[in-house]
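The next block holds one structure in the form of structure tokens; read it before the comments.
With one protein chain held back, the other chains of the complex are shown just where they sit.
Up next, chain A:
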Amino acid sequence: MAADKVDPIHQFHINKLIPIEIGGYDLSFTNSALFMVATVVVAAAFLFLTTSSRSLVPGRLQSISEMAYEFVGNMLRDAAGTQGMKFFPFVFSLFMFVLVANLLGLFPYFFTVTSHIIVTFGLAALVIGTVVVYGFMKHGLGFLKLFVPHGVPVFLLPLVVLIEVISFVSRPVSLSVRLFANMLAGHITLKVFSGFVVSLSALGAVGVAGSVLPLAMAVALTALELLVAFLQAYVFAVLTCMYLNDALHPGH
């Protein structure tokens, strides 16, 4: 038990709350699933309740909801144009989900949904899947022009196309690993410094005095993690917008 408390990896353990197994697959309702539900409920309830008065002059909370809405809206319009606005609900959901999941993860004892590669990869695959499916639906084989940039000399073309294909294929990987690694690293660091505080303060008066340093570090890191939580949600949403732009305008 004591080892668990100081073990920085312990927070990423997945515990089954309601075991479910269908067709040999373990589909249990775990703490991860619980926090996905919490994320969705918190985000949806916030957006729903703060806008329920529909005030013409918004209060603070309604302003936050409207700001988030317009923020993502402008981001998508800038990246993908007005045609891209059909993906607005998708990008807005992604942004809110990642942001709230990141922020919830900052609470002590809370599980961070986005610190698991499979979750971030699931979201990234959803984005790239949307891009590929919509790209082929809208442009047919013309979508493949995405891999053939304009104005490249013919003898360089095979190399450029190869690079473009690799860069496209690596997108879901980079998109998911970026978010996952940021959350994972941040939470491990936080846990390590907090662990120092606990271990040091157990050494008596000198230890308690010494633990001020890692405590200050943990506080500063919490602030940094708050920034990272927002920043990673933003980066995820911005990159999604840019990839969707490729689906809309593959010629560019």
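Here is the rule we use: contacts are C-beta pairs under 8 Å (C-beta built on N, C-alpha and C of every residue); 3 or more make two chains touch, one makes a residue touch a chain; residues count from 1.
The working rule: contacts and distances are computed from a predicted model.
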The complex's invisible chain, by UniProt name, from "2Fe-2S iron-sulfur cluster binding domain-containing protein", "Cell division protein FtsQ", "Amino acid ABC transporter permease" or "ATP synthase subunit b": "ATP synthase subunit b"
Touching the absent chain when the full complex is considered, from A:92, A:143 or A:193: A:92
Residue, one of A:14, A:152 or A:209, that touches the chain absent here: A:14
Sole contact to the chain not displayed, among A:80, A:104 or A:119: A:119
From A:36, A:190 or A:218, residue that would touch the chain that is not displayed: A:36
Missing-chain contacts mapped onto chain A: 1-3, 5, 9, 12-16, 19-20, 25-30, 32-33, 36-37, 39-40, 43-44, 47-48, 51, 54-56, 58, 62, 65-66, 69-70, 88-90, 92-93, 96-97, 115-119, 122-123, 126, 180, 184, 198-199, 201-202, 208
